[in-house]
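As structure tokens, the structure follows; a few thoughts come after it.
So, subunit A:
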Amino acid sequence: MDPQTTGDLLRNLLTAAWLLPLLGFIAEIYWLRWSHRLSKSSALCAVACIGLGFLCSFSALMVWGNATGWAALSPVEHHGSSEHHGSEASHPEHAPADAAAVIAGAGHENHGEEVAHSAKSVQKAFSGTFYQLAKFGSLKLSLDWYIDSLTLVMFTMVTFIATCIHIFAIGYMKDELTEEYEDHEVHTSHGHFTRPGRFHRFFAYLSLFCFSMLGLVLAGNIFQVFIFWELVGVCSYLLIGFYIERKSASTAANKAFIMNRVGDFGFLIGLMILWTWCGTFQFADSPTSGDAGLFTMVRGNDGKLDVSEDGKEVFLRDASGHRLQQHGQDRSIGYLLLIAAGCGIFAGCIGKSAQFPLQTWLPDAMEGPTPVSALVHSATMVAAGVYLAGRFYPMFTPEVLLVIAYIGCITLFIAATIAVVATDIKRVLAYSTISQLGYMMLAIGVGGWGAGLFHLVTHAFFKSLMFLCSGSVIAGCHHVQEMPRMGGLRRKMPITAYTMLVGVIAISGLAIPVLNIGLSGFYSKDAIVASALAYSNLNPVHSLLFFTPLVTAGITAFYMFRLWFLTFAGEPRDQHVYDHCHESPRVMTTPLIVLAVLAGACAWGWLMFDGDGNPGLLSPVAVDAEVAGEQPAESASWWKWLSNGGKEGPLCGGEAGPLFRLLADSAVVSADEPYTSLGPAKITIPSHHQIHEVHPQAGVMALIAAFAGSILAYVMYGVRGIRAEDIRRQFPGVHEFLVDKWRFDVLYDAMFVRPVHVVSAWCTGFDKHVLDVVLHTSAKVVQSVAQWDRKFDEGMVDGLVNLVGNVTRSVGMSLRVVQTGRLRQYVMWVAVGVVVLFAVLITATPR
Partner candidate 1 sequence: MIEQLLFWVFAILTCGAAVAVVATQNVVRMAFWLIVSLGSVSALFFLLHADFLGAAQLLIYVGGTVVLLVFGVMLTASGSSVRIKTSPAEAFVGAGVGLLLLSVLLFSVTSVEWDDLESRLPTRNLSPAAIDSQREASSDADVAAAGSSVAGPAREAQAALAARTQAGRTVRQLGLGFLGLRPDQDLNRPEGEGLSSGYLLPFEIVSIHLLVVLVGAAYLARAKRRVVAGASADL
Partner candidate 2 sequence: MNGPLAALTIQQFLADQLASYGSPDRAEFIGLIAFVLAGLVHATLLISLFAVLPMVYIWMERKVAGRIQDRLGPTRVGGKFGWLQTLADGIKLIQKEDLIPASADAMIFRMSPYLATIASFAAFMVLPIADGWVGVASECGAFLILALMSLEVFGIILAGYSSGSKWALFGAMREAAQMVSYEIPMAICALIPLVIAGSLNLQVIGQMQSGGAWNWFVFHDPFAFIAFFCYFVVATASVKRAPFDLAEAESELVAGFHTEYSGFRWSIFFLAEYASMFAVSGIAVLLFLGGWETGLGFPEAMLSGIRGVGQDVPIEGFVLGNYIANIFAAKVFILKASLLVFVQIWVRWTLPRLRIDQVMTTCLKYLVPISCCLFLGAVFWPLLLASSGLERPILFGRALVPPAVASAVGGVQSRVAIGSQVGSAVATADREGTR
């Protein structure tokens, strides 16, 4: 297949996957709304649409793999024995990504002969334009598409999780299938509030959300991203406020929306800077006109910033890698401006991904139905911020990356600490989400680009799993969310409990070293911690960026196990809840099982490759056996396994796994060698190799931290060796501080809300005491003038008019006597008139 055909095929498949939910939305909102309001047909429609979307996405992934010959998944020898290859080696997946260009060009000539045997000259990224909306000067606003492995993985992941959640939601939302849904949370004077069910509306919103999310992922330019960014925001708003009658829900929806707007403000600033200085929004070079996209402009063909000697300018480059010329001079963008643009775009990511300081909306967003929390507020939409940061990674200078790293670092710690004391099962998960998103941001900030996105995908699986489990618990316990009222539920709902346990282990990053088995979270978190360690090694000033996630890994394990123990283990604390609780129906548990499997195994390679790089059970392609055979089969000692980041072993997971490599394949910026910033902050971004070197250390430390956290949790909540109440009593300040969520809401209240109130009070006072007085005075003056005017009107004007009318009338009344209606009298009068006229003429005319 030639690249053109492949691109068209991919485009068509993904467009189908993208537009199917829209179709579903239209059908649900305009047709099923009226015809099948109280049936499950809208749910079936939504499930069908998103399921078909998943099939399309998966087919697209296969097509892409076939077209590229699965080059991204080619054997792992370079990583496994990286010593003799060194940093100069070019891996096919790390080849400088000329996003749109065919890689047979000059860009590959310097890659050496080693590459030739494995690196097939394949195109990894495809892009194009659906439709050009408008053109302003050099700027084109168009509907573009950009497809690389990241897009494909995201599509597959989103559609798959969405399908599972849709199916789960059929069971979860079945209460709504009535004309009289009683909302226990809303109290009116007549008791509980009752309204018609909104089953169809829920699925319509979900479909719309899926459409928006997929559009965001498929988007080929940053402006289009922005549009879908806002669309998912809207969907989020609608879904959080699904129980609109609840005050807390509507407030939460508003809060989420407003918080997002704050971030979008920065996004818009970034957009304006890019428009002004780069004149394009497109990611990739235009395949038709040959204009350079943003990535090529900033990064060139070699993935490096072309910074001027004084470090204040970044030269822009055209599609062929040369500097852009304008009026005979090199076009450039200020380095600080580039930082500002990056920070601006990242501000959008902060808002969407609930990063510090805009993190407070996400816990409140748990007011929405649990499937929404699972889909929107854990797996996909909030991950969109991370996705954008990853997608836009080439535009970020090291200084921006530092900001990202610190933001992520702060976020992950704050959220984890709050999660420790949270008692609402969904809130724990919400804070956990924020924390995990912080991990991802941190990873991207410290140069672990692949690790961040890897964690994004794995986290999506296990977090959605856990949310669904919590949803199952909530549904089973009749909408009880407080963990202190639960306990011992594993006996009542075993499937939920053990699938939840899988998720907990995964997020905690636990592994069994002896068996060389780790769940997906273990691999991804290892990779992040390793990146952070490499970063702090190179930049010792920022070593906090390593210790915080390390410690937080322990905290994560602690609060997650705390959650599990509190909910499922031990004795029931509230007998009433326990008695009424029951296992969820099949339609809800089946997605849990599926997700649990994937949450555990998605990072593993056995699906496609075994540990030696040989084709696995499901491998669609026969990898070159010779290449695979070169790799010496190493002994499977646990230490070795661990030190290699779990790349080897029966499951062949982690960075050697297909998932990570698929993601890493789409990297635009090469991480083959450390890169030192030429800007104001002299920061060095670690190379892939350097990260790899510190991987064992980091892995061991993270594993220890995780075990420590989970053991502590077991001691405190499993066997109750230490009573949590004692600790709470010993540190009441800290506990309260944490319960108050670090008092961010108080801070914001003091910083923004109060001043606004004060100012508005001042304005009110001014209005009342100055403007109102002026208005009232003038009104009184006008009133008195008007009274005078009225008197004048009535007396003079009306009098005059009436006088004229009366005179006319009286004259007419007197003259009507003359009109007798008698013909003969008229004749007589005419004759008399003639005589009189004649007499007058005769007497008046001089003779």
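The rule is short, and it goes like this: contacts are C-beta pairs under 8 Å (C-beta built on N, C-alpha and C of every residue); 3 or more make two chains touch, one makes a residue touch a chain; residues count from 1.
Here is how the candidates were picked: all candidates are chains of the complex that A comes from, given by their letters.
Computed from a prediction, not measured in an experiment: that's the story for all the values here.
Participant: All of these sit in the same complex as subunit A, but only one touches it there. Which of 1 or 2 is it?
Facilitator: Per the touch definition, subunit A is in contact with 1.
Participant: Spell out the residues on subunit A that touch candidate 1 in their complex, using ranges where they run on.
Facilitator: 824, 828, 831-832, 834-835, 838-839
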